[in-house]
Structures are given as C-alpha cells and as structure tokens.
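Below: one structure, written as structure tokens.
The chains shown are only part of the set, and none of them has been moved.
We call the chains A and B, going by the order they appear; numbering starts again at 1 in every chain.
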C-alpha cells in the first residue's frame, strides 16, 4: 500500500551496486501507523564545541559521535553535515588508526605553507602562524558531508573525522552539525 | 499535538551542545494550521552569475546574499549548497575582514603551483595560467555547503564566502545555489 521500499532492492542491478534505501513520503499513513513515523523526513541541527587542541591533526570521531549518536540513530538514510565556524582550523576525513599519519600530515602542512620571517605574508599582526592557518583552512576545508546509513555514519573501515588545528594558541572550536534524512 | 519541537530543547544535553532545531513533518496539520506551513520541507534552486573578477580571491558574501537572502529567510533550519560551474576558479570560506588575507592567499596559490616556461605542464594551449588554474580549482574546490539557521547562513563571526579567480582573463562565473530545509 505504501509507496515505500525502504531498505529493499528496487530493481535488478549489477553485482557492483547495493541499494541501501529508496523512499517516498508515505503521505496520510504516518500518524495512523506509528511504526512508519521514523520514515518521515527529519532535520536536526546542533552546535558542538570541541575543547582546545594543540596545533596538529586530531581524530575526533568518537567525541563527535558521543554528542550526536543518539539523534543519528533515528535516521535510516540521510546525510550528516559538519561545518566548522572558524578560518584557522579545518575538518577533513582521513586515516583513523595510526597517529603517525596525523603527525605526518601536520608536517606536510607546515612545510607546504611558509611560516616565519622569510614568509611573504602581509597579514602578520596576529602572529606568524595566523596567515598560514588561513591558507591551510582553505586547503583542507571547513565543511564535510557524510552519508548516514542505518543510523550510523557510513564511512570506510579506515576513515575518521579529523579536526586540524592550525594555530599555536589553543581555543575551543565550534562545529554546526546538521542531520537530514528519513 | 504536533510532532514538532522546532527551536526547542529536545532532551537534556551537556552545556556544550545547543539544539537548534528538530523536526518531523506535521502530516495532516499543515494546511489546517497556516502558521505551521513554513515548517514543510522546501527546495529552492537558482543560478547566480557573478560579474568578471580579476585574478585573486574575492569576498562575495554580500553579493550572494543580495541574490538569495529573501528566499533564505523562509528557512528556519536547513542547508545552502553552492556549486561553481567552472574548472579554473574555486569557492572557499575564509576570513571576511582583512583584504590582506585574500591577497596573501593568492600569493600562496601562485607560489605552490608552478607557472610559466619552467612549469612541467602538457596542457598549455590556453595560456600559462590555464593549467595552474585547474589545479587550484581542485585544491580549494568548487562546492560548499553551509548550514542555514533562522533564515541566515550560520557561519562564524569571521567567515565569508570567497570566489577565487585563477585565470588572468576575466569572465563571468556561474554559481548554482540550492536551498533545502524547513
């Protein structure tokens, strides 16, 4: 009766594709049938503030999931959007196991963007690490979108969410998280 | 009566989180209760063309908001997606106050990507700045998603939307803007 094939296989695809969800709002049925209510489109939005971190790359997946895991569990299929409200730090997805990868990434960033007295920057009032931090922020970006499948972030086995702090001085960092899905 | 806690606090979180919105479509109630109609899921999509800019980084937040501000004001919670339809320019979010930051970023880009007769590029027919422009476009990206909260882009105090023009020759640049939310 419902125009809903949630979680099912909609049509015969090749072996390389798996349909995770396909959905059209089951109008007029949600309220009378509480078991379908989870399938209505939902939005949730929160601001999470992470405590100050030292300069470098930090794995923050578990910290973030601790804050939004409960809300996310209500989404069968959707998208999670992460937006860092700063211009001298960045968000990226990378390896979640060996901390050497995070250290090496910081090493790369510090090498590719000149810093100190020989650097060509005009914007220097806030310290030698300030202008390099702005550049690194645009290189790695401040916004990420990750698929949600069956109530969880659908990342690869070795992927994690990194907060990259590009300033020497530690400050809290705010992330606006928006969940949208069914 | 409504399954709607828009703008409210859904459950007791720690002090570090603020719930901005949580929403499930109030089926069967919207039409009878016009005051709720703003909470129905909405989509809007426009193509905005920015006039030619010189090579470098340009703050375009106010130009963009002039074009989409009225539509965005109807969204209490959602996402704004910006897509630049070009491969030799980029969109990024960075500092919105000191123009030196934009000049320094252009300085960095021109230093990190080789240009001119000593550069190793095969793709040179369209001029010495063409292949470097393609690379810079992928470094900074052509697509951004920004949260919408209470009808406005929910960026940090010092964040602004930049169009980075990587070509020496000026051409108009098209941005497809998609708004989705409640």
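Structure notes:
We take it that contacts are C-beta pairs under 8 Å (C-beta built on N, C-alpha and C of every residue); 3 or more make two chains touch, one makes a residue touch a chain.
No experiment lies behind these values; they were computed from the predicted model shown.
Within the whole complex of this structure, the shared sequence is present as 3 copies, and 2 of these are drawn in position.
The criterion applied here is as follows: only the chains that are shown with their structure count from here on.
Copies chain A and chain B of the same sequence differ by a rotation of 120 degrees once their CA atoms are superposed, given in steps of 5. With centres defined as mean CA coordinates, chain B is found 16 Å away from chain A. Residue ranges on chain B touching chain A, taken from their complex, read 3, 13-14, 16-25, 27-28, 41, 77-79, 92-95, 98, 100-101, 103-105, 107-108, 111-112, 139-141, 144-147, 149, 154-159, 162, 180-182.
Chain contact summary for the complex, chain A toward chain B: residues 25, 27-28, 30-31, 37, 40-49, 67, 71, 81, 83-87, 112-114, 120-123, 131, 134-135, 137-139, 141-143, 145, 174, 176, 178, 180.
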